[in-house]
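For this view, one protein chain was removed and the others were kept in their places.
A and B label the chains in the order they appear, each numbered from 1.
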Amino acid sequence: MAAAELGAHPMFAGRGMWLPLAVLALGGCAALGLSLAVGSASVAPEMLWAVLRGEGDALSRTLVLELRLPRSLSAFAVGGLLAVAGALMQVLLRNPLADPYVLGLSGGASVGALAAMLAGLGGAVITGSAFAGAFASTLLVFGLAHGTGSWTPSRLLLTGVVVAAGWGAVITLMLALSPAERLPGMLYWLMGDLSYSRTPWPPLALLLVICLLLMPLGRSLNVMARGPLQAAALGVKVRPLEWGIYLAASALTAMAVTTAGSIGFVGLVVPHMLRLVLGNDQRLILPACALAGGTLLVLADTLARTMIAPEQLPVGVITALLGVPTFLYLLYRSR
Amino acid sequence: MSRLEIRDLVIDVPGRVDGRALSLSLEPGQMWGVLGPNGAGKTTLLHTLAGLRAPRRGGVLLDSRPLAVLGRRQVARALGLVFQERHDGFPATVRETALIGRHPWLSPWQMEGGEDLRLAEEALERLDVDHLAERLVSTLSGGERQRLAIATLLTQAPQIWLADEPTNHLDLHHQTAVMALLAGQAAEGKVVMMCLHDLNLAARWCDHLLLLYPDGEACWGPRDAMLVPGALERLYGQRLATAEVDGAPVFVPVR
Partner (left out) sequence: MAMIISAPAVLPLSASTLGGRRLLGRLAGLALALFPWWGASAQADPVCVVDDRDREVCLAAPASRIATLSPGATELTWAAGGGDRVVAVVSYSDYPPEAREVTSVGSHTRVDLETLVSLEPDLVIGWVTGNPIEQLETIEALGVPVFYIEPRSVDSVATTIERLARLAGSEAQGDAVAAEFRAAMAALADEYADAEPVATFYQVWDEPLMSVNDEHLIGEVVRLCGGVNVFGELSRLVPRIDDEAVLAADPEVIVAGGMGEENRHWLTHWQQYPGLAAVERDNLFFVPPSLIQRPTPRLLEGSRILCEKLEVARGRR
């Protein structure tokens, strides 16, 4: 009941809006701090402090600043991207089961990336190709769902699910036909893991830009959640807004997938957890998703790389292990 | 004060011939009732008048300007709807729901302020749902939701009210209260148009009627000219007995 009462708390007039965001931001900083402090190699607290002040020995500096920091920032960015994309997809489709991958984005990105790998290309080309694949998938799904008439969420969802299944088949076909020496690289890419991510700056920048762009749209999104007719009657330009949400969610997902492969669960569950606790005002939920999704993935990745070190676990396992009980608990408490 | 002018309008009901084009003007202070059997296009008409659906032919002018050239936000400030169907897939409280009526009045960066909140609270009180303000919409009864929808429109405060079955799910007391509220709005100089199933409510509260026949035929005019038993029997394909109670005609279907 406590969660339901909290959920019933109105967020109008900005009152009570900054407190949850401040708490989440603090949590995010704590998670980032933890991720810098622990690892399979040990760095003493005073050494960590020295490194953060710009001192410390070379090895500790390398460990903290060149290995842990970029990886943690990548994790934060990817978690935030996925959670925001999931929240957007759920509003767009008015379906609580929607997640960032439901419309075949990760499939499109994977096919793009694998095609680049098959062609023997590397590095930035793979990223670019994955991005192109995700966007091709976006346009394909939205275009097909439009068809000759108007589209409905269920039609969009169905189109997306079928296109995703199509990508799945293409991926399997590519894996079956690709030469053995290219196979491991392709499989790593599909697994979804932060140990292969490179620089954290592009995903962080995109997360920030999209969150800023979405801020003035928050109230329109609230209205959209009541259905397109009601939204239009309240003065929302529904079609452009839907395109905007869809493109934003696609960009976020494409960036997340190209940074760290397909990491499940974050995009589905983080928005729901927050809605259970904070209500459904998108002006609060979207920035909260960015912070909470990032925090969850930073924690999950920290566990993934330390739990049975030196062996490294795939981060998706941990996100599910952390998220499932938390989510079920909140759901159980809510009614 | 606003007026809505309907010019040679043919609504787009799939698979139906054009029938008679509608040409009428909804003037401030008028309270229109739209009557017709299921599938006659009552809801389609309201959505077309609000610019949510394209007409097959003709057009709608809001204060002499075609709806099609006005922005959605501009339209929403002048004209509001109560829908028959409502989506509440995501949890929202009663107060939050009433507050979305302020959407067309706020700029993108603006948060709802004290004045908006006051309007919403007042509307909830008028509709007798203020004690539910903190409840989730999904936990309300059908009648409570209906009153909330009208409270939301009251918060939106448009000059033109279009209501699709505003008395659905309401008990007798609340039916009367809602009709009195709508009549009050008309008396203040607003335009009110509503679709009704209940012939007797229309006869009691509306001053103008629009009869929509399933084949696309239509007729409209002041209430008394429209309440001809023969025309109504043809409209519903149902024999009616007529009586007069409390100064208004009452129609009862005959077995």
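Here is the rule we go by: a residue touches a chain if its C-beta (ideal position, glycine included) is under 8 Å from a C-beta of that chain, and two chains touch if they have at least 3 such contacts.
Small disclaimer: the values here were computed from a predicted structure and weren't measured.
As a test of the contact rule: which chains in view would the missing one touch?
Contacts of the omitted chain with visible chains: A.
In the whole complex, not just what's shown, which of A:17, A:32, A:48 or A:63 touches the removed chain?
Per the contact definition at the top, the residue touching the missing chain is A:63.
Going by the touch rule given at the top, which residues of chain A touch the chain that is not shown?
For chain A, the residues touching the absent chain are 39-41, 59, 62-63, 66-68, 122-123, 176, 179-185, 188, 193, 195-198, 305, 309-312, 314.
Following the convention adopted for this analysis, only the chains that are shown with their structure count from here on.
Which integer distance in Å separates the CA centroid of chain A from that of chain B?
42
Give every residue of chain A touching chain B within the complex, in rising order.
Touch residues, chain A against chain B: 4-5, 7-14, 90-91, 94-96, 215-217, 219-220, 222-223, 225-227, 229-230, 232-237, 275, 279-281, 283.
Where on chain B is chain A touching in the complex?
Those in contact with chain A are residues 47, 50, 52, 71-77, 80-81, 83, 86-93, 95-97, 99-101, 103-104, 106, 108-109, 111-114, 116-117, 134-136, 156.
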